[in-house]
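Single-structure report; data block below.
Selected chains from the complex are presented in situ; the others are not included.
Chain naming follows the written order as A, B and C, and within any one chain the residues start at number 1.
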Amino acid sequence: MKKTFVEMLKAGESVDDIFVARGKQLAHKKDGAPYLTLSLVDRTGDMKAVVWEHVQAISKTFAAGDYVRVKGKVTEYKGTLQLVVRHLEPADPDQVDARDFLPATERDVDQMLDRLIQISQAVQNEHLSRLLAAFFEDPAFVDLFKMAPAAKKMHHAYLGGLLEHTLSIVRLIQAISTHYKGIDTDLLLTGGILHDIGKVHEFSYETHIDYSDAGRLLNHIVIGVEMLEKKIATLHDFPDELALVLKHLIVSHHGLRDFGSPEPPKTLEAIILNYLDELDAKVTAVRTFIEAEDPDAPWTSYHRVLERFFFKGKADNSSTVEGHRSEAKEGRKL
Amino acid sequence: MKKTFVEMLKAGESVDDIFVARGKQLAHKKDGAPYLTLSLVDRTGDMKAVVWEHVQAISKTFAAGDYVRVKGKVTEYKGTLQLVVRHLEPADPDQVDARDFLPATERDVDQMLDRLIQISQAVQNEHLSRLLAAFFEDPAFVDLFKMAPAAKKMHHAYLGGLLEHTLSIVRLIQAISTHYKGIDTDLLLTGGILHDIGKVHEFSYETHIDYSDAGRLLNHIVIGVEMLEKKIATLHDFPDELALVLKHLIVSHHGLRDFGSPEPPKTLEAIILNYLDELDAKVTAVRTFIEAEDPDAPWTSYHRVLERFFFKGKADNSSTVEGHRSEAKEGRKL
Amino acid sequence: MKKTFVEMLKAGESVDDIFVARGKQLAHKKDGAPYLTLSLVDRTGDMKAVVWEHVQAISKTFAAGDYVRVKGKVTEYKGTLQLVVRHLEPADPDQVDARDFLPATERDVDQMLDRLIQISQAVQNEHLSRLLAAFFEDPAFVDLFKMAPAAKKMHHAYLGGLLEHTLSIVRLIQAISTHYKGIDTDLLLTGGILHDIGKVHEFSYETHIDYSDAGRLLNHIVIGVEMLEKKIATLHDFPDELALVLKHLIVSHHGLRDFGSPEPPKTLEAIILNYLDELDAKVTAVRTFIEAEDPDAPWTSYHRVLERFFFKGKADNSSTVEGHRSEAKEGRKL
């Protein structure tokens, strides 16, 4: 079990643990002698490393992206820490827990899944109820669904992020399900649970999170409809129109063609799902961004994708004892 | 009190009631004799009318836009109903109830207002609490706030629409207020209540709903900030930063510059308010559109602004006894 | 078999044939007597019709959209022709040939299909070859593929249009297949044949051409991927990556998200297919538009979708005997 994490390391310390190797590069000193530079990565960050000895021999034993066991000492060079590697050998992927190397949700994954299944059991429409059961009783799907991130960057970009985002959406649907009459709550809940299932195949998330081939070539919307169609095909008598409006929830949940939806929302349920999805993605992205910044500064740095600074405030604006915003950094409550 | 409404009229009936006169136009028959055509409008619709006799005398007594008392008979001409006017005289605006002539909310306005005030009393931040009280204790504001529409077209485009939309937003805020930690609920609720107050001056809504001069020249966002600033100026020690983030909720609630917000949302509260506002506006616009169409057709006609058809479905997709969507036409529950 | 077509009709003639009834509307004359107006449609156009007698009885026997047998006489009213109906009764849909009522390709459908199959047999990749065979040996698919239009408006908006467009694309691929090295011609040809298959379900084309429910809710891109996936599932050992790049050809063939492709072209084959598809669609749309206009005018009228006038020229620019452009109106050569 991994004990030493990048973020803990200080100049002068010795290291003997497993990391993901990245950015492997062979170079030469002025005297022509080779040396090797690389990055050592785990879920807490990355650190430059350099191999001065046995360079060729060590270099042959691993490729960029591999897990490696590294022994060495942390030094400081021009103000940044750097590990001088004494020993390096490949590590067996089966012996490592991917969650040590990739950022992961802070919530309990099994508990979130239980919660989602419990909510899905409240769906009264028999067809939808059986469809959800078919997904949750499919162990291959469930394994991926528990691990998958919801994005490469921006929001929920960590293991378990998809499940966390899905549960959040579903709970928002519950919260407002009685607000508008004329909404098919069963349909909306089912759509909420399934809207992003394509993401289990859109990303690869072994030693780092990236798009998969299918993700880049097909998009999770198309993948999701395929997955839904296959599952529906295993059920008896699933009504055609119900399949259509359910697929439409997946197809249209990005709202605009420009955001990847081949068709915009054309049912009330699709409109609601689209806004709740955007709300959850945006709020979570901004909260994640705020939390990674200096807690004392009133403004964040500039957010390149959202193209603005965010304001956290200087003052405690509350004049009551309880101070509402004071709980802000405890994380989201599920 | 008005008893005869346009939508009730049938060919052959006699009419003696008050309407708004519109589209007044003087024309001539082939023999040179003048006649007058106009539209008679009330909240249920409009009907063509024609004056064949005493044309000049009648024409002098009123202008387009006036309330008029009309006596005459309904006829059918080329498949549409037309009122042949026998007598027409101006009506005293003080004797009429504007809600008979303009479309109005189907909800009880006083009840909605009570509900909103009650919610506002749950705000614990003293400054915000006193600010809201200052608005609700201002009879000139309250009178307008109870009457104003929320739009000229699209959504809540009727008397009381602003109040209805505001209450809906505030209840959505309540529904999700515990979902994300770190949100200043008092601030968000206050922003929800005040975000559209500029609309009380953006529209004119005496004999018909249209933009006011101020509405077209300044926009309700700018008007709203002015109103808020004036009210704050009447309070003691209202904190500067609190005033700033509250104004920001008004400034940014349209989300994008392209939609009229000079600055985009830069606080978590502003992001949430923006999405809930869009959600409520869009859902209400689509529901209104769907309800105005043939209830038996699976698709609506083409919506020119939203650029799509909407699907209402052919089948009853539910397989349970209760049938969720069956309540769809009872209207929204507050 | 239908003999009388709308475009042949002249004032004074008697009619006894089958048409599609549209725009059915009940109205009343000044004396209160009812009459019925409708449009009679076939593939050559539409004509107003009016029923003065037995109005209620006739009205009950048919709905808008039905095939009806009509007897009556053509008259002229305010400069346009109008049929005065003497007799009208529903016609049995099984007794009619849809191609009499909907615009259809001028080419021989079976010949086009043979040609396409012949081209598909030149595909040497075994997997792709077997996949194409599976489609062309599926009679349900082939029946739809021979009938489907390629669009509701703009280009190939007639029965057989999809086949005509597909064949055109495939022949363009053949024409340039040796131009760039490094292109997988088999893949590109297969993608060309299958890129629009989703259109067989995107449209309904019984008595008129319109989008189907699935077409509006899912888009032919999503439908096409589903159809492809299902057919691949019936084959042995179809390689995963080959399935992926083939689906990508469907997913990306509109080029931009804004035009409905969830992902843009990311392979050389996808880039080529995208441009050839646009080329064929645009050229055909403009040629169709030009041919429907006054042949002697140098400019067409304004094209609302493409937002311009098109120039056909005043002069015969050729100075040679053969005059290249002289063949222009003979139609496209396959």
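Note that in this section a contact is a pair of C-beta atoms (placed from the backbone, for glycine too) under 8 Å apart; a residue touches a chain by one contact, two chains touch by 3 or more.
Quantities reported herein were computed from a predicted structural model and do not represent experimental measurements.
Student: Enter the number of copies in the whole complex; the displayed portion holds 3.
Tutor: 6
Convention: only the chains that are shown with their structure count from here on.
Student: Same or different: do the copies chain B and chain C touch each other through matching residue numbers, with over half of them shared?
Tutor: different
Student: What is the distance, in whole Å, between the centres of chain B and chain C, each centre taken as the mean of its C-alpha atoms?
Tutor: Whole-Å distance between the two chain centres: 44.
Student: Of all the residues in chain B, which ones touch at least 2 other chains?
Tutor: If we look for residues of chain B contacting two or more partner chains, we find 309, 311, 314.
Student: Give the list of chain C residues in touch with chain B in this complex.
Tutor: Result: residues 25, 27-28, 30, 32, 213, 216-217 of chain C touch chain B.
Student: Quick one: which bits of chain C touch chain A in the complex? Just the residue numbers, please.
Tutor: Its residues touching chain A are 213-214, 216-219, 221-222, 225-226, 229, 241, 244-245, 247-248, 251, 257-263, 266.
Student: Which of the residues in chain B come into contact with chain A in the complex?
Tutor: 124-127, 168, 171-172, 175-176, 178-187, 239, 241-242, 245, 248, 264, 266-268, 271-272, 275-276, 278-279, 282-283, 286-287, 290, 307-315, 317-320, 322, 324-325, 327-333
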